[in-house]
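Only one protein chain is missing from this complex, and each of the others stays in its spot.
Presenting chain A:
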């Protein structure tokens, strides 16, 4: 009986240790890989950290898309109609990327306040506005009437 109880104790301790390690690793990995979301106004206010991967969202400003003529490099301005952020991207833009449309950009802020994009997301639906973007625009009072948030 004692041997059995001892064995059970070892099993329980082993399980608890395993779970603890798993939870610890998970939280560590989670903390290291969370991407926060910022609006152009928040970035202008200096709330966003430099050199960390994050997501920003807003509308692509009209006439702001500027392409390099012999590479794929492109710059454009993401705005929430209060403040702007310049974005630099060296990849192929998604099909639905267009001036005047909502986008979410994943990347990092460099020292000069320019946003170096790793990925640009434009929703595969014309009427769609990413929820974060809709909220950001609502905060500045610039949500266009016609666009229904994320429908």
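Quick note on the criterion: contacts are C-beta pairs under 8 Å (C-beta built on N, C-alpha and C of every residue); 3 or more make two chains touch, one makes a residue touch a chain; residues count from 1.
In the analysis below, contacts and distances are computed from a predicted model.
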Protein name as given in UniProt for the chain not displayed, "Heme lyase CcmF/NrfE family subunit", "NADH-quinone oxidoreductase subunit N", "Putative tricarboxylic transport membrane protein" or "ABC transporter ATP-binding protein": "Heme lyase CcmF/NrfE family subunit"
Residues of chain A (touch criterion as defined above) contacting the omitted chain: 15, 18, 22, 25-26, 29-30, 32-37, 53, 55, 67, 69-72, 91-93, 95-97, 104, 123-126, 130-132, 150-151
